[in-house]
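What follows is subunit A.
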Amino acid sequence: MALQAKDINEKSTWQEITEGNQIWEPATSKHFNTGEWAKDQPVFMEEKCTQCLLCTPVCPDSAIPVRDKKRLDFDYNHCKGCGICVKACPFSAITMEGVK
Partner candidate 1 sequence: MAKRERLSGNEAAAIALRQINPDVFPAFPITPSTEIPEYFSKFVADGLVDTEFIPVESEHSSMSAALGAEAAGARSLTATSSCGMALMWEELYVAASDRLPLLLALVNRALSGPININCDHSDSMGARDAGWIQLYAESNQEVYDNFVMAYRIAEHKDVRLPIMVCQDGFITSHAVQNMELLEDEEVKNFVGEYEPEHYLLNPKESMAVGPYGVSNYYMESKFAQVQAMKNVKKVAVEVMDEFAKMSGRQYGLFEEYRLKDAEYAIVIIGSAAGTAKDAIDRLREEGRKVGLLKIRFFRPFPGEEIAAALSKVKVVGVMDRAESFSTQGGPLGSETLAALHRAGNTAKTVEYMYGLGGRDIKVEDFWQIFDELEEVGNGKTVDGYQYIGLRK
Partner candidate 2 sequence: MIEIRWHGRGGQGAKTAAMLLADVAFFTGKYVQAFPEYGPERMGAPVTVYNRIDDKNIRVHSNIYQPDYSIVVDESLLEVVNVTAGLKRDGAVIVNTNRPKEEIIPHLHGYEGELYTIDARKVSMETLGKYFPNTPMLAAVVKVTKAVDEETFLKEMEGSFQKKFATKPEVIEGNLAALRMALKEVK
C-alpha cells in the first residue's frame, strides 16, 4: 500500500515521506482544514434560498456542497471566509459579518 497523504505530517521521518514528495491519490486537500484560516465565515439562510446555485461555482474552495441539484450548508472545514458567495447571491440568502 503506497503511502497516503493523510499519514504524512510534520512529524514524519525522511523514510515516511514519499519519494520526490509525490502524491499518489486525488483530493488530498480534503485532509487540510483551510477553514481554520477564516476570521469570519458566511451563514446560509435556507428559507431565503431559491436554489439558483449561483453561489456554488464562484466558491474558490469548493466549500458549498451540492446534492440532488440543491446546495447544502457550508463546508466550514474548508471555507476560508472570502465572502465572494455573499456578493454572488441575488436573494440575500447568505450573510457574513462585514460583507455587503
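Miscellaneous remarks
Here is the rule we go by: contacts are C-beta pairs under 8 Å (C-beta built on N, C-alpha and C of every residue); 3 or more make two chains touch, one makes a residue touch a chain; residues count from 1.
Regarding selection, all candidates are chains of the complex that A comes from, given by their letters.
Computed from a prediction, not measured in an experiment: that's the story for all the values here.
Within this complex, subunit A is touched by candidate 1 out of 1 or 2.
Interface of subunit A with candidate 1 (complex): residues 2, 10, 12-15, 17, 19-28.
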